[in-house]
Each structure stands twice: as structure tokens, then as C-alpha cells.
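Every protein chain of the complex appears in place save one, which is left out.
For chain A:
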């Protein structure tokens, strides 16, 4: 466009030719904006809309989104409150002034019943969510899953599968092979049940036993339901019990089980988490630990310590962990409204990690539900609360902006 060449000259003469900035800079600015703003920018002129809906702009966006975190992709929070047996599911847009409403329920419950409200979010990635519910049919527990796009309201049901227990971990893989992958929150070690299954192309795949060769300690179980996917490898936190050296106290040890899902096989490896990474926690519960990824795409473990939240990042050769304090306790308590005196606000539990925006969803006693962005280090208070609620299921919803833009009508 080159309109900058004679800009000073034009300015002197009071001539203002549209637009004020060259197109390449405008697109550079739009690439950094939040989804609603990008969509509004496309509503300013046909030329800009053509560029915003153009695959080359999407490539630019994808490249930007692939490195680091993009806080603007967090457009709201899905949550499911199971208090008093009444499932209450909601989507709350962020910031609350946006009127983004998402269709959080399949149009019918699969069986046409009003039970659709019992579906709860269990995994989310690239703008898609997995909802699940358990029901007991003739004394047998059945899990029902549906995968959908809350923006378009399109949901697909997977065939119900019989399971031996509830509380499975789910991971959603996106891209060419859209498949929710289930891992039972069951025993992983010797003598335990190794059953797990893949659900692919809406069909229940064969059960595999990829963990036997890992020789995990007896009684190892998946500790947290959420998984982190890095380059086609899904990572779960597992835990096991061990007795201290003098045999007087038993403690929990932790590790990461990594399963390569991209490609044909399901190769599994295990990475032990050194015990020194787990120090300085207050309650020593598994809810103080959460797998995440670092801005440069490495596996990380978030640890809620007494004095703040730390992130241990795994080295490239998977042999060592490096610690960095993400946010200290004082700053957390200083940036939100508290229900109690700060001294009494102890106890932090980490609930969910949004991989695209770098958002950590966590709860603090006396403060409620909080969101921390690892890139901007901003802390926001999603809701005030008295105590940590473990039955609450909430997950940050990150929009896949590219797919929204690609589906936009052209003029």
C-alpha cells in the first residue's frame, strides 16, 4: 500500500486518505487482538474482511498461536456444579460484558431426554469440548460421551460404553484424528487393571495394555484427570504410596506417564518426579499438583506451595526439572477480594490448565475461584468463595479463532 511514504506531506496539507496504516501493519495488529475484536474488524470493510478470512492470515495466526500462550483465546469458563445432586452447568463469558453464549448441551440428550443437563465438561482443546455422563443401566455402569463445538452448537455422540467404574480421565486429540481418548483412573502398576480404550471414529477401539513394561510402583493410579498433550504425546500425573525410610510414615510419590498417541502405536513412557519438586506444599494432596506446559512447549508441573505457585519445567532430555516461581501468595491474595483475613486464606488447589491461553484455574480458601495467566501473570477472580469445592468442575474454554474465521461468510 505504501501510504507511509508521503504521509508527512499529506498530514501537513490535512489530507487523510484511508486507511491510516498500511494493510500489513493492520493485519499485524489484528493478529494480536481478541476473537471478538478480530470479528468486528472484519465488519469494518470488505477489503479487511477478505484478508481476515484469507488462509494466509490464518496461517499467520496459527504460527502466532503455536508459540507461547495467547491469553485472548480464553473467552470464558465452563463449569458444572454438582452440589445437592442438582447438576448446574453454565458458561460464563470473559470478560462478562461479552454476550458470548455457547451451546453447552447437545440439542438432545442422545436419547431425547432432559437428562442432557447431566453432561459435564471433562476435556477441552482447540475450541472443542468433551462432555461425559455416567448412568447405570440394569446394574451396569455406562459412560456416554459427546464431543462438540460450543460455538456452532454441533455435537456428536459416541456410542455408550460399559465401564467398571466412574471417574475416568479423558483427553481430546484434535486435528486430523479427532478422538477422545479414555484412560481409567485405575491402577497402573503390577496386578492392577490396565484396561483402557480408545474411541476413534465414533467406535470403541480395542483395549490396550501399554503400561506393563513401565514397572510403575505397585498401586500407581492416575492422580489428576486432566492431561496435557504436547506434539501428539498425552501426559498424565500418576501417584503411588511409599513408606519413608524409617517406615513410620507413608507418603505419596508422583510421576508422569506419557503416551504417544499420534501415529499407529500407543508407546508409553514414565518420568519420575523428584521428591524435592514436591516440597513446600501445605497439605500434600494431589490437588496441589497440576501438569501444564511452559511457554516454549515443554512439559511442566505446577505446584501450589505454601508461599506461592511454582512451575517445574522438564528439561529437553527429560532428565531434570527446573523451578521458577510463577506467582507468590501475597500477590494472589493482594489482587482479589477475600472473605477472610489473609492469614486465614491458606490452602490452594489447582483445577485446570488451559493449554492455548496459558490459564491456570485454581481455588484458594477464602478467595474462591481464580484464574492466573502464565504469560501476563494477571490474576482474576472468577467468583468469590469461602472454601475450596472439590466437586466443582470448571474448565477454561479457549476458542479456536482460526476455525471461526474460516467459517465466516465472504462478501
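Going forward, a residue touches a chain if its C-beta (ideal position, glycine included) is under 8 Å from a C-beta of that chain, and two chains touch if they have at least 3 such contacts; residues count from 1.
Operating definition for what follows: contacts and distances are computed from a predicted model.
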Complex member absent from the view - protein name from UniProt, among "Aminoacyl tRNA synthase complex-interacting multifunctional protein 2", "Ribosomal RNA-processing protein 43", "Trafficking protein particle complex subunit 6B" or "SKP1-like protein": "SKP1-like protein"
Residue of A:282, A:324 or A:337 in touch with the missing chain, whole complex considered: A:324
Which residue of A:43, A:156 or A:344 touches the chain not shown here: A:43
Missing-chain contacts mapped onto chain A: 4-5, 7-8, 16-22, 24-26, 28-37, 39-48, 68, 93, 97-101, 294-296, 311, 313, 322-325, 375-376, 404, 408-409, 411
